[in-house]
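Right, one structure below, let's go through it.
Here the complex is missing one protein chain, while the rest keep their positions.
Showing chain A:
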Amino acid sequence: MKRYSAFAVAREAVRYHQGWERAWASPQPKKRYDVVIVGAGGHGLATAFYLGKNFGITNVAIIEKGWLGGGNTGRNTTIIRSNYLQDPSAAIYEKARSLYETMSQDLNYNVMFSPRGVMMLAQTQSEIRGYERTAHANAYQGVKTEFIGPQRVKELCPIINIDGPRYPVLGALWQARGGTARHDAVAWGYARACSDMGMDIIQKCEVTGVRQNAGKVVGVDTTKGAIDCDKLAIVVAGHSGELAGMAGFRLPMESVALQALVSEPIKPCMDVVVMANTVHGYMSQSDKGEMVIGGGTDGFNNYTQRGSFHHIEETVRALVETFPMISRLKMLRQWGGIVDVTGDRSPVITKTPLGNCFMNGGWGTGGFKSIPGSGWAMAELVAKGEPGPLAAAFGMDRFKEGRFIDESVAAGVAH
């Protein structure tokens, strides 16, 4: 792989850009791999990357039904934060956030990580108490956050109306090291690094069955033929239930649609990410100038990657009070992604009833921010067969044992 650098840009500039090579190869699948990963989204690719980087396992195939990063990796609002209440969540999300800080250098691929700061508005008295509690928990966990007052909110984000009649801004949980990154670049950067390590990324290849023998996985059937494997990692977000069905076990998950939308591009007006969880809306400004807006999930199971229109109305209506200047903005695009939500709103990184099959899913509405940490923890689970310290609490057996990682209250709805 040729390295990307300022020198390379200069060199190609005088060669009419003829020397750039393809970022990753698109090979036909081999007959057998040490590890087959189903799902070439951020989490699947990160799992592959850390399998190679941390454990030297490079005979790996990453199989994708659609195209690389075409699922939720390309359908989120790119927010990165780690201000979670519970210790296991804070640990894995903080790991992810810290890996994002050096990701561009680690991958030699500019993922445009922008630690611009994330603010979660407190608009009710109970939210103030909740976020103060989270700030104290974060201090104990080593995650740098603070609870700030409304005047500081106004300084950090001048377009906020802090005196709204229905939902005045009473304060905020501020994480200065949170921010955003370019979501496609995260998938592309990992794919390029994986391909460089000799891994096969096989796109447009749907898994149609999980072949088993004596309680173990021996391979997968795909639309490009059968592929044998020693270990199988299922990292497919919204379709976790489908794959688990093929493998013959059930999951504590339901799939729902989560929507986001962007406005027409406007001049720079806010350089932080603002989340307003009481009213189910969050907003940031992309480098192109579009206001990127996310809302809540629909209240019913759905695999269509379309959400309900009235949710957009609710989200935008709520945000207009807090950001009066967006009332005349035209909305440009809207899209939905299928997220799998667990009973306690925390993910599973887990062993399964099949000894050599591992599962990573249930990230719900918080998948993008966790990509590197999730990949790091999943790679350790797949390589060693047992979860490491990051993944230990996220086993699926926690539902049977009542050992929940309850973030549904702590994180509000926007997650």
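In this section, a residue touches a chain if its C-beta (ideal position, glycine included) is under 8 Å from a C-beta of that chain, and two chains touch if they have at least 3 such contacts; residues count from 1.
To be clear about the criterion, contacts and distances are computed from a predicted model.
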Chain not present in the shown complex, as UniProt names it (candidates "Chemotaxis protein CheA", "Glycine cleavage system H protein", "TRAP transporter small permease protein" or "Sarcosine oxidase subunit delta"): "Sarcosine oxidase subunit delta"
Candidates A:Ile63, A:Met253 or A:Val316 - the one touching the absent chain: A:Met253
Residue of A:Trp20, A:Trp67, A:Tyr140 or A:Phe309 touching the missing chain in the full complex: A:Phe309
From A:Arg3, A:Lys267 or A:Lys400, residue that would touch the chain that is not displayed: A:Lys400
Contact footprint on chain A, counting only the chain that is left out: 239, 241-242, 245, 250-255, 299-304, 308-310, 340, 342-343, 399-400
